Structures are given as structure tokens and as C-alpha cells.
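Worksheet: the structure to be examined is printed underneath.
One chain of protein is taken out of this complex; the other chains stay put.
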């Protein structure tokens, strides 16, 4: 695509994208670190995840401010407008992702005080890896405006859901088997739920990317497992 | 405030707000109905809540489309721009609220098959009422651009959190007391979590309203109970 | 500190070697001086132009104002049947008779009649004789009766009365003898001669006698000619301008017509005279010296000016007006005649009046078509011989009698008044209707 | 049943009559159908074959960089190019199915049906009343003073100018402000009872407030007329039009719903122009 | 330490010299300080007491409806109002602390320091080279052909025009396109080495592409000059300026950061104007 005739305008748009990518990287790291904190029962890491969430919140606000400023001062049109709006929306998703990661980290602090549940944490780890990779994919798609990757992320949401459902059942069994673990297990359950939510956010972001690139409306129906196990 | 010189522009803006209000009403009803379905173990009502969520999704998409259209075709400035952006953001929150309500309804279907847990469901009902009223307040604030109401909603988020924390403890006791109820209880737990999330969304919306009206950035730090009980 | 700043500033400018400070300072003073000088030239030029106009007008008024006053003599004349043969009233010598009667009245010795009456007659105008004859012809019964006649005094006498012939000049060098001066003083003191506003200048036609010569014929001639000119030049000029500006396609032909018209505007007026002479008089056989031919020639001459003035005021009407009319379905002709032409009208009128004023003052081409001849009477129609004001001026200027000189200047004043009135009308019209788009 | 289409050649029985709404074309039948329209000015080709359908009862905006041919094409729609001697128009433009460029078509009648508003407000230097009454007068639309008064009043009302000028109808139209003048010009065009109003950058000489009023007016007039507007302000095209056509170098690059053109144009050139990436 | 402020009255040594960046005013010292500036045209008061500080190295935009006085105030900043016989300016305007309207101030020197660019591109009917060299020549800024060449080249480069015209410096400046002409005019103003460039609706005669280029240029020039621009396009003010001042009926209603003015103006009148709610 041609560069913008007004350089600053182009620069501002690029900066917006860059900030989203930066934020994406951070969010991805948060998720990975939170999951690792759970797996390794690493209190310090969990603490740092919790602390770093602040940064994501700031970035989101910044991106939003910049996007609104851009709309007010530059009146972006067509692809530029889509880019601006989707940056704002992706930032919101990423901020939520960060919140969820923080929540995982917080919970990891709680469960680190109880007995280790290696099976469960491994499941969490596996699920975390999966979600992280999806997050990474979607950010790659964003960076390169790669529709195919976004599409792939979008259509593979069921995988995370399946994982979650499996974990849910596993946790129920676990809790019923040893009611003392119930407190810890609920935390793990929420962790899994959070990861599932992060997966959802990745899917959302894929939708935003699709919109940004094609200008087409969001794809029809999200391939969601219509299980009663939510 | 003066009317817009270009009438259609003003009409389009008003329509956007109206649609957000409509959507808010729907979301509020969804929450109330979902909670009622839980309380009354009303399968039909739950089903209808699940079905009606579709409408909220559509409305959100519509609002978003209209907002982007407005930005592209009208280049709104100052208060108009803030109105447009916050409409978009509030719609997103409302859609999430609807999703959460749907989730409650779905879970109500699951637990309606198990033993009734009148204490828990009463708690849910109470919490539901609280959340509903906050939702109603925030929508009132939106309708009338009433900063004081928004401020009140925003600062009373702790109440919901306290409720949630209480329920969490109650549920843990319940599950530990009777492991057979674990499955049902986790659903109730999630319901409570969802209601807590809805409360969060109400707070978010209050922030958006504040931004829309004053143009000031989001208020500093949200009064969140910094409990480890998430 | 200052030095380092200066040097660092100097370094930033690549090849600067001169001391800019003094350079600019020096220049600034010189620049303002140049400004003042330049301005002074302008003022000087304006002053020169205004001064010229002042001198011109002053000289003409100075020379001409005296012609607006004249002296006339009023006397009782006895139509002596002894000297007038009733069967041939034309044959009598009225001048001699009247002169002798006046001389008698003034007490000039009778024996001197024979020798001095000739000199005395020079004071009186032959007009007295004409008037006596005319009266008698109108009413033959007056024969033998006394009638009172008033008539302008001879030109030289008039000049003497106005003090323009002074006694200081050697008698031989002036047209009035010492004797005549005595007589004239006598006439004046006896009240026969009175000074008054020179109405003859406006009621008489041209004459060989300066005291009788008037401008009426020339004014009438000019009026007729101007009428012909206006009747031809305005419709044709406006029509042509409309065609060229509004209707004509822009092609080689219209470009040629355009160049042609611009050229015609600058063709020397005398060439139009040659055209008139060759075409209208020699070829078409139209009457020489007539206002008709003069008017046609001047119309042809004024045509390009009218066309150019019309075109420029048509052009001043913004195209948006035409587009507006066309845009709501007016035809080209309607757009032009309903909007463009009315809007251009003040400009057209201004241009036309100025070019007519110019035509009024034009002389050279009229000389070519024979308008230089002496025409004593009033022109009867546009085809009869006539004189016009500027030519009258030219003729009088060439006349040898000194009295004609002041009349020339007077005629110029009359002509200038006409021109100034026309020009003023044009200026007022322009001021009144000037429209800035 | 073809009564509603007024013949382009004489005699015309319907100029100035309000069209029977039941008989008008539906919004989906194009008002103009242009096919392969080419325009040359002398040796220079200004338009290279334009194909476009223009709908009735809607605003179509032509946008594009200077010299892209948008004004040229607009002037084809009421044959204003006829007034430029060197212009040559090829191709067919149908107005309600009749070819505009047919030799039988009297441009005067055509222009009464297809009114035009220009860049600079150009009221006649006459009174407001006379300005509006001029068109009806030359077309003989009013037989009495009352009828004329009625036409003038209703035209001024339609142009949202009545309230501002009703008490000074007999003052000079040129004494109005720029925006009022432009609305007066629109009223003048409306008075002839046109079906189409062409506007050639109608707001480029106006300030933002006057512009907003004209845009508001255009939006109202869309209910009754087919409006085609050339503008060099993309924002304006976005605001007022339902359809937007993008011209570039004498070609029609893209035409579509305004919303689509401004949020998701199909052609890269449109995209580049709209987002400010040209040149 | 007040060396950087050049005296407004002759002799001026620094016209045409690029200012030493280390010595220039910091962005927080205002370049212009205007206090209670009133302008009358004959009996009509055009400005009712304007107070404003204008910063160096930034773009300040004046916006407002037609006749609000924004151009009038701009013309006060280099005393171009002097050329209008009926104009009377009261109040003080300090440029680097010196009163512009002081009788000792030579407008010739002032205008060399405060350049101006007009609505319509107005290159002199001379070659491109002569256009740019005109200012340095009358002020005697170059002593040799090489020096002049250098000034011309660097000015054209600063105006982003060098690449387009370097091979035709000796062709007529009037032969350039509108946008190029406007950049040539800017280069001409730069050649004298001004500190301030005033622009009076510099893009209103240009199409969007040329406008974008000028805006781009303005954004670049901001690094070196204090730029004040009058525009009737709010969007343009939003795009190019750092500070925006809103004028209304001869008053300065609000001045502030452009971002704040366009997202959250303080004054209701500004709000109404910006959102299109006036009149």
C-alpha cells in the first residue's frame, strides 16, 4: 500500500498498531508466566505477573486515547478507520486477557499454599500452552494482516473448549474424590475457565483482524461447542 | 444543547443512544430473568433467556456498525465523538452482560436437574437483584447523562464483590459438607462469578458514561476489594 | 559571548563573507530614499498632467470669454422713399443711407459724408442694412416711415469697446483709426451702443462678418450628425459585440473579426475620411458636406469603440450569470437579452456616450468629406450641406479677422461644455451603476 | 402509462407540474443511464467511457481529484457542455429512457427538467422574488400573479429559505449571505419543477455553517428529487450522499453505496484516495 | 542573553540566517504575545480585544465562522493591515518582546521576519529561481551568485519542492500546478529566513491531494518556524496544528491544545461550532 501523503498521519497509525503488538506481546507473556507460576508454584513470578498487569491497563488506556485522538484529528477512512477501531477493540480484549492472566496468577498464589496437584496443574499447563500459542498466532496474524492465520485461530476455538470441558470433568472427579481439595480445585477450575476465556478473546481478536483486513462483517457463527458443560 | 444543523446527523446520534438504551433494557431483563429462572428452577424461562441472547448479539453488532458508519460518514467531533465511542463500548459491555446472563440460564438448566439448594439460590437471587439494580442505575445514568448516578454505581462495586466472596465461602462449606452437590455447586459458583462480572461491567459502563459526559479520562483506580478470594 | 554567537551565526551561512549588518543597514536607508523618490515622480507626473489641463483651459477661457459679450447699436432708421425705389427695394443702398442717418444723428458734418461715410460704415455692421431691407420686404408700407433697428456693431468696433484694441498701438498697426475711435466713443456716450450678452453667437449661423457669425448652424449640424451616428453605431455596435462575445463560436473567423475590430479602433480617423470620400461620396454619390455622410463616417469610426466597450462590459458580467440562466432552461438568447445585456447596459451606455462625445469632437474625417465649406444657413435635412462645431472651430481659427479668434475660443468653450457634459454623464452613469462582482 | 416521463422534445405539457407521486419511477429504476460516455475538449480526452446508473430520489456524489472528469460528466447530464464550443460528447445518456444527446432534444427543455446549481452562488442581480420567478416566467408556468406568488413561495419553502426572506422578497438577491444565496439559487432551480438537480461543488465557496445548512437542505430535497452532487470534499460526499462514484483520470473507478465506499472500497485507487494516500 | 531576539527596527543582521537552534526560544516562551488587540475597519469593529500567546516551533490554527476576525488578526501579526487605509489597530502585539506597532518598527523589516502565505498561490510571473531569489535580493542577503544559488536551493528543499523543480528552475513559476505554486510561495517566504510564517487559508484553492502535501509540509516546517494558519476547515486545523484558537464574532472564544479543542472543548460555543450545531 502507498504511504500516506501526510507522513505524521501514517506514523500515528503505525504507532497505534505497534502499541497493540507490544501490548499483545505483554499479554501473551503474562498468560505464559501465570501458567508457569501455577505449574512451578512460583510465587515471585505470580507476584510479578500481578504487578505487570498495571502496564497492560495503561497501554489499553493509551491505545484508546490515541485511537480517539486519531479519529478526532485525522478523520480516518476505510482501511485506516477499520485499523483504528480494531486496534481499540483488540486492546480491550488484550486488557481482559491480562486481567484473566492476573487472576490466574492470584489464584496460583492461593493454591501454592495448598497441596500440589500435579495432574491438574499439568492439565492447566497444557491448556495454558495451547491458549498462549493461539494468542501468539492471533498476534502474528495481526502483525502481518494474515487472514489465514486469523481464520485458523478462529476456527480452532473448539479445541480450547474441549480442553476446558475435560478439565471440568477431571476437577469434579478430583473434588468428589477428596473434598479437602475443593477449595484449591475451585481455584484451578477458575483458572481453566480463565484460560478458556482467553481463548475466547483470541477468537474475538481474530474476528477483529478479519474485519480490519477485509472490511467484511464478523464471520457468521462462531464454532462453539454447544455443550451444556459451559 | 443546540440541535445539530444537519438534522439527520443528530437523528443518527440519537438513534445510536436509543439503541444502546434498548439493548441495556434487554440485558437487564436477561439478567433478571436468568436469576429468576435459577430461583424458580424455571426451565422455560431459562430457555427463553438463552434464546433471547441472540438479539443482544445482533444489537451489539448493529450498534458497532452504526457507530463506525457514523465515524466514517459524519466525522463526529468532541461530545459527539465521545458519545459514539462510548456507545460502542457500552454495547460491548452489554453484550458481555447478556452472554453472562445466558451462561447463568444455561447453568440453571443443569442445576434444575439436581436437588434444589434453596439457601444458595436465595443468595444468587439476592445477588442477582443487587446486580440488576446496578445495571438499571447505570442505564438510567446513561439515559439522562447523570454523572452522580454513574459515580454512585462506580463506587459501590465493592458491595457485589462482598456478596460474591460471601457466596464463595458458603459454597465451599456446602461442597465440603456434601460432596455430591459439588457438580451443582460449581455451577452456582460460576453463576455467582458471572453476576460479579456483570457488576464489573456495570462499573465499566459507569466509567464510559463518565467519559462520555465529561470528556475526562477514566477515573483513577477502581475501588476493588483486593481480596485473594477472587 | 557575543563574538562566539556572531561567529557561530556566520558559520551556519555557507559562503557569507560580507558584514550583513552594515549591508542591510545601508540598503534600508537607500531603499526608503528610493521609495520617496519614486513617489515624487508620480506626484510630479500627475501635477504635470493637471497643470497642462489647467493651462489649456485657462488660455481658452481667457481668449474666449470676451466673445460672450458683444455690443450692438440701436437706432431709428428712416426708410427714405427718396433713396429706395419701391419697385426695386433690393436695389437700394441701405448701408449708405443708414450710415448717413447715424452720422447725422451724431452730428458729424454733412459735408464729410462723401469722404468719411465709408470709414464710418466700417463701425456699423451691414446687418443694419439687411434688417432694414427685411423689414421693408415684410411690410412695404413701412416705406417712408421710421423704424427702430438693433444690430451688432462691427467686429472691430466691438473689440475696441471691449478694450482689446488699445490706443497705444500705432494707428497703422491697428484696424481702427483714431477718427473711428472718436466716433465710437461718441456712439457709446450717446447711448446708441450698448454692451450685452452675445446671444447672436447662439442664434446666428455662420457668416463672413465676425459680428454676425454664430454657432447655431454648426450646433444643428453637429446634432444631426450625432443623431445619425448614434442611430447607426449603437444598434450595430451592440449587435456585433453581442454576436462576438456571446454567440460566435471561437474559431479563426471570429478571431479575424476580433483582430479586425481592434484594428479599426486604432485606424487614424483621417483614413475614415478617405473611406467616406471614396465610397460614400464618389461611389454611392451621397451628398457632400451633409450630416448624413458625416454621421455615417463617424458611425463607422465609432463602431469599433462601441463594440469594444460593449464587449468589455459584457465580459464583466460573470459567466455564472449566464450559467445560472442556462441552468434553469433559458435559451442562449434569453440568457443574453434577459440578464447579460441589462447588466452590461450601464457599461455600454458609458462607453457609447464617450465614443459619441469623441465623434462630436472629431474633425479630420469631416474635412475629407468636404465639410470645410462655408455654410451660411441652417441645414434643412440630413442630406443638405451643413457645418459642425469642430469644423467651425477649424474654419474660424484659420480666418484672418481678429474677432474670429475670440469666437473660435468661444466656440471651443461651447464644444467643451458639450463634451464635458457628455463625459460627466458617462462618469456619473458609471459611478451610479458600477458593480463589483 | 409513460405519462410521467416528460418528452424531451416539444411540446412539453408537464413542466412545472408536480409529478403525480403514484406515477413516478420507483427508487430502483435508474433516472439516468449512461453508457460509454466519452468527452473530448478539442484534442484532449476528458472522459474515457463512463458507465453509470443514477437512481432517482437519492443523492449521488461524484468525488475524485481535480481534473478527474467529475464536473465534466455532471455537465453532460444537462448538456451544459453544449455551451463549450470545443466539447464533444459521445456515448449515450438516457434520462428516463430517452437519449439526451438526440438531435430532437431541445437542451432548453432538458435543462428545465435537469436543474443545475453551481460552485459560486450566482443569483441574478434582481430581487429575491424575481430570481425565483424567472424560470417559471420563461417557461410560462404561471398564468397569473397568484400562481406565480404560489410557485415562488413554495420553492423558497422547499429550499428552507422562506422563513429568512419572506419579509424582504423584493430586496436584492445579491444582498443575502453566501449560504442564503446558494439556497436562493436552489429555490430558483426548484421553481421550474425539475426532476433532477445537479450541483457542482455547491459548498466550496461557503463556510462550515452555511455548508451544514446546504447539506441539510440536500438531505431534505432527496425525498423529491434525483440529486447529483460533485464535491471535492470527501467528508461532504460521506455526509450527504447515498451513492458515491469515484472518478480518476477520466475514468469511473468505483461506484457504490456511500457507506461501503467510505468504509470498505473495493478498488485500490479509491482506497488510496479516500485514505489520503495519493500522489 | 537576549541575543536571539532580533531587533525589529533596522539594522537587522540576521534576516535570512538559519537560527542557531541552541539559541532559539524554548517552546514555552511565546513568540507572539497579543494583549487586548482591537481592530476597526472604518466604523466597523472587527476584533474586540484579543489576548493570545503564540508559541514558537509549533503550528497554531485559527478557526471560526466567516467574518469572525481570524484573518484580520493574522494580518495584524505582520502589519499587513497597514496596507488597508481604513484599518486601525489598537492594543499591543509583542514579537519576542517588542511591540510590533511601535512607530520605530519598520514594517519592511518586520515582514522579513514574519512571512506570509496567502489563500491563492501568488507566484510572481517570473522564473522559479527568480521567485525564490526575490526576497534575498531586495534585502541584499546574497553577495554572490553562489550564495544566491545556495539560498534558492535550500529554500526549495525546505519547501519540499526541490525534487520537482530542480531541472526547471528557469521556467515560469506560474506554469506549476496549484499545489506546487503554493509550495513555491512558501519557499519564497522561507528564502528571507523568517522566524514566523503566517498562512491565510493556504489550501482553500487546492484539491485534496495538493492540500495533503501542503499539510505535510507545514508539519515539517514546524520544526523550524513558528507557524500560524487560518483555515475554515476544522478538519485541517485538527490535522496540522498543535494549538487551536476559536474565533467568533471578533472574539477569541477559546484557545488550547488542538486535541483538547477537538475532543473536549471547554466553551459551549466552541463545542457547538466543532460539532456542527451553529446558527
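So that you can tell them apart, the chains are marked A, B, C, D and E in the order they are listed, and the count of residues begins at 1 in each.
Everything below uses one rule, namely that contacts are C-beta pairs under 8 Å (C-beta built on N, C-alpha and C of every residue); 3 or more make two chains touch, one makes a residue touch a chain.
Operating definition for what follows: contacts and distances are computed from a predicted model.
*Asks:* Mind telling me which option in "ABC transporter ATP-binding protein", "Pyruvate dehydrogenase", "Phosphate transport system permease protein" or "Cysteine desulfurase" is what UniProt lists for the chain we can't see?
*Replies:* Missing chain, per its UniProt entry: "Phosphate transport system permease protein".
*Asks:* Touch as defined at the start, partner being the missing chain; which of C:177, C:199 or C:263 qualifies?
*Replies:* Of all options in C:177, C:199 or C:263, contact with the hidden chain holds for C:263.
*Asks:* For the chain left off this view, which of E:80, E:151, E:227 or E:274 is in contact with it?
*Replies:* Among E:80, E:151, E:227 or E:274, only E:80 touches the chain that is not shown.
*Asks:* Considering the whole complex, which of D:114, D:138 or D:210 touches the chain not shown?
*Replies:* D:138
*Asks:* Tell me which stretches of chain D touch the chain missing from the display.
*Replies:* For chain D, the residues touching the absent chain are 10-13, 15, 106, 108-109, 138, 140.
*Asks:* Where does chain E touch the missing chain, residue by residue?
*Replies:* Chain E touches the chain not shown through residues 15, 78, 80, 83, 85, 107-112, 115-116, 118, 120, 122-126, 134-135, 138-139, 174, 185, 188-189, 192.
*Asks:* Could you pull out which residues of chain C are in touch with the chain that's been left out?
*Replies:* Residues 31-32, 34-35, 37-39, 41-46, 48-50, 52-53, 55-56, 59-60, 63, 235-240, 242-244, 247-248, 257, 259-264, 266-275, 277-279, 282-285, 300, 303-304, 307, 331-333, 354, 357-358, 360-364, 367-368, 372, 390-391, 393-394, 397, 405, 408-409, 412, 415-416, 419-420, 422-424, 427 of chain C touch the chain that is not shown.
Basically, only the chains that are shown with their structure count from here on.
*Asks:* Using the contact definition given at the top, which chains are in touch with both chain A and chain C?
*Replies:* Both chain A and chain C are touched by D, E, going by the contact rule given at the top.
*Asks:* Considering C-D alongside A-E, which chain pair is linked by more C-beta pairs in contact?
*Replies:* C-D is joined by more C-beta pairs in contact.
*Asks:* Express in whole angstrom the distance between the two chain centres, defined as the mean CA positions of chain C and chain E.
*Replies:* Chain centroid spacing, chain C to chain E, equals 58 Å.
*Asks:* I'd like the Å distance between the centres of chain A and chain D, where a centre is the mean of that chain's Cα atoms.
*Replies:* 53
*Asks:* Based only on mean CA positions, could you tell me how far chain A sits from chain B in angstrom?
*Replies:* 21
*Asks:* Quick one: which residues in chain C touch 2 or more of the other chains?
*Replies:* Correct list: empty.
*Asks:* Of all the residues in chain D, which ones touch at least 2 other chains?
*Replies:* 209, 212-213, 234-235, 238, 262-263, 276, 278-279
*Asks:* Please give all chain pairs that are in touch with each other.
*Replies:* Applying the touch criterion to every chain pair yields A-B, A-D, A-E, B-D, B-E, C-D, C-E, D-E.
*Asks:* What residues on chain E touch chain A, complex-wise?
*Replies:* Against chain A, the touching part of chain E is residues 209, 212-213, 215-216, 219, 235, 238-239, 258-259, 262-263.
*Asks:* Can you name the residues of chain A that touch chain E in the complex?
*Replies:* Residue list for chain A touching chain E: 5-9, 68-69, 72-75.
*Asks:* Touching chain C in the complex: which residues of chain E?
*Replies:* Answer in residue numbers: 3, 10-18, 20, 23, 106, 108-109, 138-141, 143-144, 146-147, 150.
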